[in-house]
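Yeah, one chain of the complex is gone here, protein chain that is, but the others are all in their spots.
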């Protein structure tokens, strides 16, 4: 961290700041410029967590130099992490595709979706049993019943199960059914929930909050990791901007940025980001071309009858078209994807 | 809701859409324009919740006409609500001020803050016992111990207690100490938590999510109200924008917008919005001048030693200066505030 | 357009609105819902341009149904436009790449860049002679001298020239040198400038404003087209959001959105969008994978010595690597690009 003093700060004020820093065990480096003096702080910034240096006389501002997360950073672990979900590896050579309906609606709907998705080579079946919805009057999910259908679909197809958890109770229940927990965008800074999934050893798919910076997102991953669960996969799903032509703005740039800052794998969800199925195929191609480790795609056997997010769901036929393209595209970026 | 058909939609497609609408009990009104046909939907939109009309052939888009919340709307209850918190009325003639440290740090700190805040006429003592922090390595609150100090301060000063809850467990504990629950910005769409506070009868201060639209905010209030707890007070605390000179952008315009859309009272928190104590007094004046029902202000007996958010905390002396101004300003907007 | 009346609007107020509409030659369709009445307006909305219906008693709001641009819309011209720039076709099967230094700095710099760019197959040489810079103290461009170097490079390599214009005077001068005018992001709503380039017949590359919606962008194109110049190519270059890890957020979703709304070709500039050369190659691949008609890339023979935007410039070697990838990627999306 660098402390910038005000242009007219006094010698004594500079000394006072240094004294405080040294009193907690930090080193200092004073650099007197033509207009201002800056003080470089040497040592672990955490020692300063509880000291509002900004309020000391003569201090203009603090400028952070290092990232605030540690376990999630590439500095901590330079080589990419490969997260093993019961044999399926996320972050390795193979592109991973997670697909399924937004919400589990019925046994028939899920089984039909699952069988067709399996054909296209997807490794994961997704499906919401607990649905956080903007309005309390919208369909909120089948809960445990939905998870039972998921398990049945898993038994039939061999695909792994990823599903959203929204509370400690849902974690306990989903733990028996799912191979991977999903933390939704709205809960990305529900720190209590992050700690709870951190206490399990189950892999976690952590969606980016709708207005979260990449740094906040990595700090959310840090919450999970700091509890001992290092099996975190990030999922970019669009950020909120002024543009209204798409539901959110898919931040494709986040992919190379993350690759430079963290060792954790990154998955892209173009279905929720855009809200329109027509845009899902071109943006899926874009995500893989930019270096994503996988995709999360909404597929519904009959989107017109979906109880949630029908307009953004692909039909199984369109999903197969998507996977065919990804199979061809993957080798161009040093990856592979195999249709079954 | 209005359904806009595509310019080249066919007569049969229009009929098909009408059939679907009528099949769930809705009325239709067809309006053929020079370029497109639009279909007005008559009846309760909720009947359409699970039907993705956007996917029907010939349909271009759906345009909502009515707001999605009900209990929170002025249409449902035109006159302003006054929320009674154990005798203190929020939303009435009197401006309500909630003040205190960001985090409860020690008994001494809280008692000192409380006594000075009381002198300035504040009706509520605020203080965080459970602190949601961006980094897992920051101070996370004294939890139950902090609540006990809050209760002691209440006994000594007579001020009401408002404190943040972050989980079912914290609700159960805080219920014994607090007069009002606070839902923080990061939990505004933690629907599980909203339902839980909705099941209590205790008044709830609902902070706006950092990137929540006013409509989403009112839907979050609706979650609480739909469980039977109508004692909701809204708290504007800044939204995330591209501007970096302040931590967030305080949306003062939200005050008159809310006054036109909802009967719920609205409180403004300029401390978190700006992150700098220097801006707190001018923005507090602005909030009251724009019609806010009250303020939430961070006050710390010794900001330089605060364990959380020191740079945005007022000293007790500055807080008294603020209250003096509010006392004079209130009558200009038909309100009152009385220093003790 | 649809006019939504207030819940408690009176029969007479509805009649008054209809009278006004009919008085300017518009048709009306009244649709009485369970809670509100809506009035569909039939005919050319332009007749209403100067009538603030929102202010009539009983009116709640106006909801636009049709887009506000016409010549730029797919409704007006469903098939994609191919813009011919002196023989090079933008929007056809072939991917078009425009490359060169941010600013023309010297004859040597430009010639060296041009020759290397030519080898990679780029059809256009870009280079700024008039530079709009945030600070008045930054390098503002070589102006006419820079254009002369551009012309020389064109003669030597055969590449077409695209360069930014910022005023009527610069249009007049650049007209003698450039094959295509560029309108920069900061001037996207400089309507006076748009009209001036619209009066020429020269193709125009119209960059998206840093906070422009897609609709405003297409309206800016409409300004140029309404003066008779239909040779407009759009250039996505990132929008301003809260994220600070990249300079702007490249809106890749805008590509499929534009393809569904307009017949104009779309080019993507990942260099300005991200501000970091490391992200340029992955995002270029993403843009082509999403369906862009071409790329605009900053290339500098010696980025470390660039007078403007060095950090986002590719070296000629990296640029060749990029073009090699594009050559392989293009066929996967039904396009082609040929390295020389």
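For the reader, a short list of remarks on this structure follows.
As written, the chain order gives the labels A, B and C, with residue 1 at the start of each chain.
In the analysis below, contacts are C-beta pairs under 8 Å (C-beta built on N, C-alpha and C of every residue); 3 or more make two chains touch, one makes a residue touch a chain.
The structure displayed is predicted, hence computed values, not measured ones.
Looking at A:42, A:82 or A:338, the residue that reaches the missing chain in the full complex is A:42. Where subunit C meets the chain that is not shown, the touching residues are 46, 49-52, 54-56, 68-69, 132-139, 166-168, 186-187, 189-193, 195, 210-211, 216, 219, 222-223, 226, 240, 303-311. Subunit A meets the missing chain through residues 2, 4, 7, 27, 29, 31-36, 38, 40-44, 63, 65-66, 75, 211, 240-242, 244.
Contact between subunit B and the unshown chain involves residues 211, 213-215, 239, 241-246, 249-257, 260-261, 273-274, 278-279, 282-283, 285-291, 325, 328-329, 332-333.
One rule holds in what follows: only the chains that are shown with their structure count from here on.
Centre-to-centre, using mean CA coordinates, subunit A is 31 Å away from subunit C. Remark: subunit A and subunit B have CA centroids separated by 26 Å (rounded to whole angstrom).
For subunit A, the set of residues touching two or more other chains reads 211.
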